[in-house]
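Up next, chain A:
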Amino acid sequence: MENILEQIGIDNYIYLSTLLFCVGAFGVLYRRNAIVMFMSIEIMLNAVNLLLVAFSTYHQDAAGQVFVFFSMAVAAAEVAVGLAILVAVYRNIKNIDIDNLKKLKG
Partner candidate 1 sequence: MDTNLALLLLLAPLAGFLLNIFIGKKLSGNVSGILGSVAVAVSFAVTLKFFLQVNGGGEPINVNLFKWMTLANFDVNFAFQLDQLSLLWLMFVTGIGTLIHIYSISYMHGDENIHKYFGYLNLFVFFMITLVMGSNLLIMFIGWEGVGLCSYLLIGFWYKNHDFNDAAKKAFIMNRIGDLGFLIGIFIIGYLFHSVDYIDIKNAITSGNLDIDMTWLGIATLCLFIGACGKSAQIPLYTWLPDAMAGPTPVSALIHAATMVTAGIFMITRLNFLFDLTPDVQNIIAIVGAFTSLIAASIGLAQNDIKKVLAYSTVSQLGLMFLALGLGAYHVAVFHVITHAFFKACLFLGSGSVIHAMHGEQDMRYMGGLRKVMGVTFITFLISTLAISGLPPFSGFFSKDEILMTAFHHNKVLWVVGSIASIMTAFYMFRLLYLTFYKDFRGTEEQKKHLHESPSLITFPLIVLAILALVGGAISLPGHSWLNEYLSPILTNHIEHHELGTTAYMLMGIAIIGALIGIGIAYFKYIKQGFVPGKDEEITGFSKVLYNKFYVDEIYTAIIVKPIYALGAFFKNVTEVAFSGFIFGLGRLANALSTQGKVIQNGSIGFYLLVFVLGICSIIAYIFLK
Partner candidate 2 sequence: MDVSFILIILLFGAVATYFVGDKWASKAALIFSTCAFAATLYVIYRYNMGEKVSYLQTWMSRPRIVIGLQADGMSLLMLLLTTALTPIIVLTSFGNLFPKSRSFYALILFMAFAMAGTFLAVDGLLYYIFWELSLIPIYFIALIWGSGEAERRKKDVVKFFIYTFAGSLFMLVAFIYLYTKTGSFLNLHLYNAKLTDTEQLWIFLGFFLAYAIKIPIIPFHTWQANVYQKAPAAGTMLLSGIMLKMALYSIIRWQLPIAPKAAHDYKYIFIALCVAGVIYGSILALKQTNLKKLLAYSSLAHVGLIAAGAYTLTIDGLRGAFVQMIAHGFVVVGLFYAAEIISRRYKTEEIAEMGGIRIQSAKFASMFMILVMASVALPGTFNFIGEFELLYSLAQANIWLAVLGGTTIILGAFYMLRMFQQVMLGDKGTKVFKDVTFGEGFTFVLIIAVLLFFGLYPRPITDFVTPSLQKVLVYINQIN
């Protein structure tokens, strides 16, 4: 089976993942809505996953894809707990604007 990378090139995937990751990071910085920030984090995770798969193909090794499974599992867990926290926060302050969460200061 021919390798898809011969046509596209690994570096394109690297740039794509990098940009996607940066977009995620930008989203985290740019928005104040905690849920959208969560989504941005998911974007960053997916950027990494994408790169892992690309390198898995590059090395012709399944380990990379296995790692993506784990990453997904962790992301699912994270989202579950994170959203639960957000719900709890929302119950207390009636919104999830992170600029309102400033109690933890020195």
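Selection criteria: all candidates are chains of the complex that A comes from, given by their letters.
Everything below uses one rule, namely that contacts are C-beta pairs under 8 Å (C-beta built on N, C-alpha and C of every residue); 3 or more make two chains touch, one makes a residue touch a chain; residues count from 1.
This one's a predicted model, so the numbers in the text were calculated from it and none came from an experiment.
Picking from 1 or 2, the partner of chain A by touch in this complex is candidate 1. Those residues of chain A that touch candidate 1 in the complex are listed here as 25, 28-29, 32, 98-99, 101-106.
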